[in-house]
Each structure stands twice: as structure tokens, then as C-alpha cells.
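Read the structure below first, then the notes.
One protein chain is absent from this view; the other protein chains keep their places.
First chain written, first letter: the chains are A and B, and each begins at residue 1.
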Amino acid sequence: MAEPKVKYDRQLRIWGEQGQAALEKASICLLNCGPTGSETLKNLVLGGVGSITVVDGSKVEEGDLGNNFMVDEASVGQSKAKCVCAFLQELNDAVKAKFIEEHPKELIETNPSFFSQFTLVIATQLVEDSMVKLDRICREANVILLFARSYGLMGLVRISVKEHTVIESKPDHFLDDLRLNNPWPELRRFAETIDLNTADAVVHKHTPYIIILVKLAEEWANTHGGNLPSTREEKRQLKDLIKSKMITADEENYKEAVEASYKLFSPQGTGPNLQKIIDDSCTEVDSSSSDFWVMVAALKEFIANEGGGETPLEGSIPDMTSSTELYINLQKTYQAKAEADFLVMEQKVRNLLKKIGRDPASISKANIKSFCKNARKLAVCRYRLIEDEFNSPVQPELQKYLTDEDYGTLQEANSLKVLPENTAVGLYILLRAADRFAANYNKFPGQFDGEMDEDISRLKTTAVGLLNDLGCNGSALSEDLINEMCRYGASELHAVAAFVGGVASQEVIKLITRQFIPMSGTFIFNGIDHKSQLLLL
Amino acid sequence: MADSTSQSRSRDLDKLLLRPGNLVGPTFEAGTELRDDLKEYVRVLVIGAGGLGCELLKDLAFSGFRNLEVIDMDRIEVTNLNRQFLFRLEDVGKPKAEVAAKKVMERVNGVDIKPHFCRIEDKPISFYSDFQIIVLGLDSVEARSYINSVACGFLEYDSDDNPREETIKPMVDGGTEGFKGHARIIMPGVTPCFECTIWLFPPQVKFPLCTLAETPRTAAHCIEYAHLIKWDEVHSGKTFDPDDPEHMQWVYSEAVKRAELFGIPGVTYSLTQGVVKNIIPAIASTNAIISAACALETLKLVSGCSKTLSNYLTYNGVEGLHTKVTEFVRDKECLVCGPGVLIELEASVTLKKFIGLLEDHPKLLLTRVSVTYRGKNLYMQAPPVLEEMTRSNLDLPLFELMSKSPRDIVHVTGAAGKGDTKQSCSRKLRVVFKGIDGVTDMDMAGGA
């Protein structure tokens, strides 16, 4: 076995060769390489991303030695980007690492086209003004952007991209696609070849529960006007029917049938998540549509026609008590149906591609196959521009967070709703207020000793102003939390940076591999008691 | 003044340690003394120098601690390199603890990390008592359970069944699997110990042997057949070694043959390794997240510089991002961390009399009692073979049987309750001998 494959063994088991290939193709830019940025990139370099570019204009100071593992004594006075880059290169020589000694803020102002060369930009420790500008640049260039920020005991992670679509979302728990309550003709015929009342005890206890349920559902329907059980009482009766077919009490397959009987009662057809995707206006495809939406358009046609309301069959079955032969034959029956559905889908995709003027072969067989297999699990994530979130947050959500009693007890003080001392939304507001503060006073609140009292009152005023601008003039932040924010004084603690960097790198992996579902909204890390929260603003 | 802090190496941490706050622990006293004390007096033990351990050592070294020790019995493997960032290809084969300690000391000035390349069971109990806090970066239930019993073993309760603060040995525990993980704080006697909530760890999936032998259906069944049944059949007496590539290769090729015989798809070498070694997928990012949470909680627990996690954090990044804090509660009857029942005795009381006393004790009402002390069975009611072997102890003073320990823990099992409602149960007892000076250390070693 080749060395790199062995090295990546533990992660290949999660995202496979395809996910790894996507990582190895990706080129990533990091803005600011303090501990938050360095730790984010460290996790990605270990995983084997294609290339990294570290952008930082600062020199290593004594203080950096207390929170950044990528610099050491010998680095003091040198370019931080250069030192961090050198250490990262040491972690994995398969990664192409380079650095640019320039201040990200200036790069954003003077050279916006710089960012279009990357797959993804990780912007750390940027203040609001730079975030907004960079976001516009990346959105324009269709580059995925991820913000990460550590500030005292709190942190923020936010993804920004117009649209991210996922085929392989790999959820932990998902209902098997067995069609027990809607068997296609071949499955029905297969079930007919098996006699549940067989006298052979070995055969009886090795008949898979899929067959038991398909047959007994049919038996039930025949005596109930063609309907399946719908009331709780009827469902219980069906379970009793299953149990009545047992010869001895230790027949695992019948026990499994009783346990799996809920799969008979699950609704047919597409679930609400998929329905929303199918109803999306992007299914009106044209030459600019992505492969994903072309396939969704084909799926929509399939469901409305050949599928009879169902997606293409997934084609796999879970393990269940059964003889080898029956299980393998059953598996083949499911696979054959999945293959037939795939062929119909493939034709539809090719026709659509032709219709919109693209090469009909431009989407590979393997991709269409994977799409069919995952049709019920598709995901579409869309992110607002950061500017829109900052200027006009989703009001009902914001109000909800500001009054959420789950996060502590509200106190009434001077008829203002005072937020509980350490809510995530409180930290979010204060981080933004700290940026406003910095824009006004050229330092962060509490950055220097001896100016605490003044800073606390100034931060409070700034926060009140921000809340008013956001249309929340009825809310106030607790004095304790304002005080706490000033105490942090824009410090970048290593453990907080490692947490935030860990979250950021995990989201980057999901975005690049296009597997699993990236987080939505703005993640606020609460290092005080770990009651972190995703704010959907 | 601004300059003096910005020039300092502890520039950022100082904000948290030197400045007073309102959202802090009850013992927090901001100031340089706190910062210096963390370095001078606090000793932290990290258990495991793997995916979590490497991160933990780095994170703790940057969190104000100077005296760290790390224990790990493993050597570095190639498959560690995608996440255990302190190791390089040329380190493969070297002890993890030693390389990890060296690398962190090289880069973080002033930190002292002492490595221990051995099993956790190899260390005497006194080794563990030297640390103020133990941080666990482990991947096995067994090892967690062992450390938990050691740490809870230091716990003492006062006569009102309240834990004596100075005997609490806190643990911070982390674990990951793929995109998911947990971090928790265990304060024995205050928050649930590992045994109180062992059900949080699902037992390993085991296939029925007859399925493997007779009705295999999946690739994993074929692999386990080769591993658990065929191996013994062919190699009589030779134990299977999962770390021997030749053994693994043999299991793989046998599994392939079996899969072909039954028409089962999907047997690969990688899957064979995964099934046989029960490999849990692991990535750098999740380890970083969980270790950081553990290190942060360690700093907060020791310094009081903020509130602490109460008491169990789960992280799940599979579908979006979900974090949740759950406050689990202690099992008051827990044999490992619970207070047990206080029993005061004269030093002359024989084991037989002691057993008789338990029958009448209002909190116990125990009959058919068997007694065990530090792994030694003092008396066993049943089975007869053990009863015979332990019967002679009945007439000896319990004090002697307990190696003249003035106070210690004894476990008993028996039937509790009256008449028909008798139920068998285990109880923890805190035995204290009256008139024996508890402070003389003469026989405290106890030889356990």
C-alpha cells in the first residue's frame, strides 16, 4: 500500500477517496495567522489539502510565544506568516505552502482580485468593516469564505457562500428505503415465492423481515379494504398478526419484523426537505445551471412520472436475520430496481443537458448514480451576505434570542429587558459593539490596563447604540457581561483559538469534500459555560 | 503599563488571570500570585498521548500550566500522522509519550513535561495522588473505568456524607469519533463519575457466532468468521495478533474466499482492519475541538477564572453543528464514587461480629453478607468452595484483616430488606475504628 493512503487511513474511513481527492485539489488562503488561523490551518494541512497561502503582515512578538504553537523563540522579530508557514510545511510535505507578508486589511482594500484564485478563504480575526468588504469580494468571485474569530472566552464562526449543495450528506440516522408499504412488482413477486407457513423450522426462522412485512401488510390490506393500519389500535393488531406467525418465541426474524413494523407506516413519497428542494426555482434549468440542479430537475420529472411519487430506489438493505441465500437474492432485487431507476434518471439527465445546450455526457455516470442513491438526503445551504446580517438581521429570530428564557432568567430592570448574563446573543452583540468601539477609539475595549472603567461605560453606550440600530431598543445587556467583554481586552487565548480553529477547519472540510452538512447561521462559541449557539440571522 | 503587558509572553492569558470579573468561580482571586501559583504548584496529568493527548499537551502548556506529565503505552504508527501533529514520519515506532513531551517542550519555553511510557496500571496509586487534576484523552472504556476508580479512590466523605473538598481529584474527560465528540468534568462526589453514567457508552456490536458460521450476509460477517472461527480452527493454540500484518493478511484472504463462496460483496483489506481492530475513524479537527474544551475547563477548574461546564458537553458536526450541555446527576448509590454507609467499630470486633452488625444496621439490614476489602475476599457466603476458603477469617478481628487501617472502604454484598421483598445488593461501607489515631501513618500503605 502506498504510504499516503496509510497515513490518511483514519479519515478515508470518513470521507473516502473522493473526499480526499477534493481536499488535495483545494487551494486555501488564510488571512492572519495568530493562533486561531494557525490552528485552523494546522488541522487542514494534517488532512492533506492541496495548497495553502498564509497572509499576515505582522512580525512575531514576545506575546505571540504565549499562544501560538507555530512560532518559537527564534521567530521573534521575523515575519509571522513566514514562521507559521514553515512550521505548517513541516507537518505535511505533500501540501504546497506559501506565505505573503502583507496586512489582510490592506490586501482587501487594494487588491480584491487576489482572492479569486482560491477555492476557499479563511478570514480570521477580522473586524466588521473588513469582513463586510471581503465578503462582497468573495461572493462576487464565487469563492467560499469562512470567518473565524476568537475574543477572550468567546468566538465566532460564520460561513459565507451563495449556495452550497450536498449530495452525500451522510446522515447518522435515516430511514431505510425499503418500500414495504409500496412494493414494486418484482419485490412483490419475490415475496410471493416464499411461504410464511412453511413446516421447515430452519427456513421459517431465516425468512428476512422484509418478506414477512411485505406479505403480512398485503394480508392485512386484503381484509381491510386495501388499506394499511392507520390507527394505533390497528398498528397494534398488525404487530399481533406478526407475532401470531411465530412458531417459537426465539425467532429473531419475527422479533425484528415487529420492531421494524413502523417502517410500514412511514409516509410514502418525498419528505418535506426534499420537497423544498424540488420546489426551488433553480429547477428551471438553463445553460448556467450547476450539475446539481440539472440532476434535481431530472429527479423532479422522475418523481412526477416513472417514480409514481417516489425517488429512485436507494438499492441497499440493512443487515437482518436471514439465510444467506434469501438475503443475497433480496439484495439483488433491490439493486436491480435501483439500477433500473438509475437508467431512467440517466436518460432524463442527458436529455436535460442537451436541452440546455450542454454536452449530454458532461455529467458522469458515477455522479448520477451517487445522486440517485442519495436522492432522499440532498441538502442545499444558502448564506446571507454578512452585510445583510449585520444591517438587517432576521428580526423574529433576533427577538427570539434576545428573550429566550432557555438561556437564563430574565431580570426586569428599569423596564428594560435585561438579557441573562451570558447568552450567546449577548456575546454576539458585544463582539460587534467591540468592533464599533475599535473603529471609534482605535483600540479594543479593555485592551490596555488602567482604562477599564472608562472602556466599560463606553462599550455599554456603544452596545446600546447598536441595539437601537438593530431595532431592539427594548433590550439591554447585563452589566456583568459588558464588564466581562472588557476584561477580555481582545485577548486571543490559545484554548479558545484551538476550539474555534477546530470548528472552522471541520466546516472547511465539509465544504470542500461536499460531504456532510455544513453549519448554517453564525456560530457563537461561549467559553464561559459552553452554552454555545447557532444564531440564524 | 500597556507596554509591560504587551511585551509579556503571557500577554493574552494575563487578561483572564490578572483582571477581576463577575462571571467567575467562587474561589477566583485575580492577580499575579494566581498566575505564578498555576506554574509553581499545580501538577496536571494527561492520560494518553494520541489524538487528544497531543492537542491537550499543547493547549495546557499555553494555559498557564508549567508542570505536566503524560502517560501512554503506545508507539507511534503511520496512521496517527493525519491528526497527531507532534509526530513525523521519522518518529514512527518511538513511544508517543516521549516524543510528544519533547516536541512541546521544544516549542513552548518554560514548560516541563515528564513522559511515562507505560500502562496506566503499571503506576502505583501514589503516582496519581500527586496531581491536582487528571485530564483524559483516551479511546477505551476500560482505561477510563480504571482511572475513574483510582481518582474516586482518593475521595473521602465527612460524617454528614459530604465529600471532603481536599480529597476530590477532578478529572476532565474527552472522546471523539469522526465528526462527533464529548467533553466532561468529573468532580468525584459532586458530579457523576464515569461509572454513574457508563450507559453513555454503547457496548460494542457483536455478531452471533452462528450467523458467522452458517448464514453470513455481509462483508463484516465474512471477516469476523475468518477472525473468530477460522483462525482458531487452522492455527490451534496460536493467538491472533491484530498488529501482525501477516495475521491480518491471512484473515483478509480467508474473508475474501468466504465472501466469494456466498456471493457477498464488499470485503476489502481496509474493511478487514476496521472490523477486526474495531477502528474508530478519527480526524484532526474534532480532536482539536474536544481537547481545547478539556484544556479550557482544566484552566477554569483550577484557577476559577470563569464558570465551568456543568457537566457534559456533546459536539456533533455531521449535520450542521450541534452542541449541547447536559447536567447529568450522580448515582448516590454508586459503588465507586458514592459516600457509602459510615460504620464505626471497636478495633476488637471480629469479622463474624461485623457481619452480624450489618444485619441490624438501620441503613443496611443486610443478611447473607459477603465482605471484600481492596480486592481481597474476607468472607464469601457462597459458593461453597469460596465459603470454605474464607471461613477461617470469621474469628479474626476486622482491624487485622484490614491491615490495621484506621479507616478504609469495605464492600459487602448480601440480601437487603425483609421477608419476601429481600433483594440482593452491593454496598459500600466506610469503616472507621474507634480509638485508633487516624493521623499516624504507620500502616497506611495497606499493600493494595
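Operating definition for what follows: a contact is a pair of C-beta atoms (placed from the backbone, for glycine too) under 8 Å apart; a residue touches a chain by one contact, two chains touch by 3 or more.
Methods note: contacts and distances are computed from a predicted model.
Hidden from the displayed complex is a chain whose UniProt protein name, among "Trafficking protein particle complex subunit BET3", "Probable NEDD8-conjugating enzyme Ubc12-like", "Aspartate--tRNA ligase, cytoplasmic" or "NADH dehydrogenase [ubiquinone] 1 alpha subcomplex subunit 12", is "Probable NEDD8-conjugating enzyme Ubc12-like".
One of B:L13, B:A61 or B:I133 touches the chain omitted from the figure, and that residue is B:I133. Residue in contact with the omitted chain (choice from B:L89, B:A213, B:L261 or B:L396): B:A213. Of the candidate positions B:S145, B:S253, B:S270 or B:N316, contact with the unshown chain belongs to B:S145.
Touching the missing chain, out of B:G25, B:P242 or B:P281, is residue B:G25. The residue touching the chain not shown here, chosen from B:H322, B:K376 or B:K404, is B:K376.
Residues touching the missing chain, restricted to chain B, are 25-27, 34, 37-38, 41-42, 124-126, 128-130, 132-133, 141-142, 145-146, 149-150, 152-154, 156, 165-166, 168, 170, 195, 198-199, 201, 203-211, 213-214, 228-229, 232-233, 236, 301-304, 308, 335-336, 368, 370, 372, 374-377, 380-383, 385-386, 389-390, 408-409, 411, 413-414, 424-426, 441, 444-446, 448 (touch as defined at the top). Interface residues of chain A facing the missing partner chain: 201-202, 205-206.
One rule holds in what follows: only the chains that are shown with their structure count from here on.
In terms of their C-alpha centroids, the spacing between chain A and chain B amounts to 32 Å.
Chain B contributes residues 1-2, 5-16, 19-23, 55, 58-59, 62-63, 78-79, 81-83, 85, 88, 106-109, 178-179, 183, 211, 215-218, 262-264, 269-270, 273-274, 279, 281-293, 295-296, 299, 306-310, 313, 317-321, 323, 325 to its touches with chain A in the complex. Note for the complex: chain A touches chain B at residues 1, 3, 6-14, 39, 42-43, 46-48, 61-63, 65-67, 69, 72-73, 90-91, 152-153, 169-172, 206, 319-324, 327-328, 421-422, 446-450, 452, 479-481, 483-484, 487-489, 491-496, 498-499, 501-503, 505-507, 509-510, 516-520, 523, 527-532, 534.
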